[in-house]
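Single-structure report; data block below.
The complex appears here minus one protein chain, its other protein chains still in place.
For reference, chains read A, B and C in written order, and residue numbers begin at 1 within each chain.
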Amino acid sequence: MPGIEDLYREIILDHYRTPRNRGELPPPAVCTEGNNPLCGDDIRIYLDVADGVVRDVKFSGQGCSISQSSTSMMTVAVKGKTIEEVRAFVRRFKHMMTLSEDGEPVDQSIKLGDIEALQGVVKFPVRIKCATLGWNTLLEGLDEATK
Amino acid sequence: MPGIEDLYREIILDHYRTPRNRGELPPPAVCTEGNNPLCGDDIRIYLDVADGVVRDVKFSGQGCSISQSSTSMMTVAVKGKTIEEVRAFVRRFKHMMTLSEDGEPVDQSIKLGDIEALQGVVKFPVRIKCATLGWNTLLEGLDEATK
Amino acid sequence: MTGANSVLDAAAIRREFPILTSEINGKPVVYLDSANTSQKPNVVIDAMTTFMRESYAPINRSAYTLAASATEKYEGARAAVAKFINANSTNEIVFTKNATEALNLVAYSWGRANLQRGDVVVLTHMEHHANIVPWQMLQQERGIELRWVPLTSDFQLDLSSLPTLLAGAKVFSFTAMSNVLGTINPVEKLCAAAHAAGALAIVDACQSVPHSPTDVRALGADFAMFSSHKMCGPSGVGVLWGREALLEAMPPFLGGGNMISEVRLDGFKCAELPAKFEAGTPPITEVVGLGAAIEFLNGVGMANIRQHEIAMSSYALEMLTSRFGDDITIHGPRNPELRGATFSFAFRGIHPHDLSQVLDQSNVCVRAGHHCAKPLMKIIGANATARASFYLYNTTQDADALADALDSASDIF
Partner (left out) sequence: MTGANSVLDAAAIRREFPILTSEINGKPVVYLDSANTSQKPNVVIDAMTTFMRESYAPINRSAYTLAASATEKYEGARAAVAKFINANSTNEIVFTKNATEALNLVAYSWGRANLQRGDVVVLTHMEHHANIVPWQMLQQERGIELRWVPLTSDFQLDLSSLPTLLAGAKVFSFTAMSNVLGTINPVEKLCAAAHAAGALAIVDACQSVPHSPTDVRALGADFAMFSSHKMCGPSGVGVLWGREALLEAMPPFLGGGNMISEVRLDGFKCAELPAKFEAGTPPITEVVGLGAAIEFLNGVGMANIRQHEIAMSSYALEMLTSRFGDDITIHGPRNPELRGATFSFAFRGIHPHDLSQVLDQSNVCVRAGHHCAKPLMKIIGANATARASFYLYNTTQDADALADALDSASDIF
């Protein structure tokens, strides 16, 4: 059995205790909502996109340490990136979470930085949904912001 | 395992090969139909009742040796009896087939005669429905003839 | 060792359950998720194995010895179920795949035959999704009205508004015990109230039948349903009990083999009860396994099980509050006589999902989430809770193991 310390790395607990970019953004920022039917967690992502760049991003909602910290780290990472960069970044993250779709190109050279601490989640398959909740909700926000 | 000879007694096979009272009766005789969902057998009983007495009874339909011979023997036994006698007789028969309802009075002194050959059917529970098919259909006919 | 006031030897019972005597990583399994699904004793596993090895055959269709004896075993289990809940007749016992199917059967068959636009169905705020969604589907389709019995601050049904809610209602469908709060509802009284208002009384007995004696006649209910897998029996089979006259009058639900007496190109006729509601090949081995589970439970004694769970509740409530004080919030009644041994709780602000993960390190198995009762969760103000539920095989040691594991969770968060 994988140890609990694989899951609750210090950096994860840090983002859980002190989440970054928590809050809301007023319209015209896009707001999308996601939820995890298993545990009842929900999350809202606020996205301010202009000229193809993520200017600002915030999140609110309730969730476990994994979903909250993963979302917090995600917001830090994507702010300031172009939409294409963000999409490539999400693909790289999902690949780490063993969730790549068949034939989807993944740029392995992209560095995930702190987010690599979430790799341990893979050993706890039930929690993968927690770790990806914010990211999937972000993708929906991107779709909405760019349509 | 009970032997097949308990089931296929000579008198049963005789009534199967040479059924008595096979045929139909024209109206005003009452006709009721029964079927055994398990095997697809069906039977029709024609009943001529007057002044509270079963004047005539005939049957038609398809069925296995047990349902056919049981019905044949039944027609022989009930012809000429009063309705009350017939009902008591049916109760006596069903009791032999272990199908008495709780608290139903059964007159053990009634003699079943040849019909006792059907007692062996009890050892083959699946066939009890075959043996009683004609009898239940008769009861429906009595209800109809007396309402 | 099994709780000072328990009337049964849970430690001995536990030895009958292979999983409960097994270890993961050298540590015993502390199974506290029986409100979700229960473990299976040897006698149930063996009954199924033996049946598949020696007696498996089609039922109700073929006449050879093997098939006749399989049919006898299957129908024998039906008789055991009927007796277990004191039904009037085996015709009142319909085997479904689970309690959820049984609730849907009633909503589809009785509901579609009897409920029209504007008709009122009364539910409660503590229902499981299985007793909500089928009615909401009918609401979408038919425009029936749903009314909800609210809760009091001490997690009971608030009966003050019941007469108003029931006025003009056609159905009152409610759980005998909350799978989240542990609250045991006054089923007889609720059935009587339903009938007084001219409504049908449907009892979701999933959480009561496995844990205490059941007498459907004494309850005065019209329908009741429960699942084998929560009462030491196999998965894949549930029970619908209904008053014979009601079942007789209902149209069929699933169509197919076994539920017909006649099929022609231009139409079909239904079979007699209970076949009418058992379309297709039923869960044969599973029904036989349920029969064995009932024999097992009867052997222990349902009244004893209830006593044991009262003792477990007392112990757990006292021990947890004395060890953790305000750090633990238990969502449910404090009086062990008014509740089952199912505890939803919040602990030191740790998210239930994280909590269950940490408890899992000590093999303490609790459920974290909404427990298929999202409306209730919202009402008690939680997105999720952790839930520990005890059964006849749990001991005070299991409760202690839970508390110890909670301590270790505090170390991490």
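The rule is simple: a residue touches a chain if its C-beta (ideal position, glycine included) is under 8 Å from a C-beta of that chain, and two chains touch if they have at least 3 such contacts.
Quick caveat: nothing in here was measured; it's all calculated off a predicted structure.
Within the whole complex, touches from the chain that is not shown fall on A, B, C.
Interface note for the absent chain: among C:I24, C:A196 or C:A245, the touching residue is C:I24.
Considering the full assembly, C:G255 is the residue among C:G143, C:G255 or C:G299 that touches the omitted chain. Of C:G182, C:P210 or C:G236, it is C:G236 that touches the chain left out of the display. As for the chain not pictured, it touches chain A at residues 1, 35, 37-39, 124-127.
Those residues of chain B that touch the chain absent from the view are 1, 3-4, 7-8, 13, 38-42, 62-66, 124, 127, 130. In the full complex, chain C touches the hidden chain at residues 18-19, 22, 24, 29, 31, 33, 36-37, 39-40, 44-45, 48-49, 52-58, 61-67, 96-101, 103-104, 107-108, 128-130, 132-134, 136-137, 139-140, 146, 148, 227, 229, 234-238, 252, 254-260, 262-265, 267-268, 279-286, 353, 356-357, 359-360, 363-369, 372, 374-375, 378.
To be clear about the criterion, only the chains that are shown with their structure count from here on.
With every chain reduced to the mean of its CA atoms, the largest distance from chain C is reached by B. Averaging Cα coordinates per chain places chain A and chain C 38 Å apart.
In terms of their C-alpha centroids, the spacing between chain A and chain B amounts to 77 Å.
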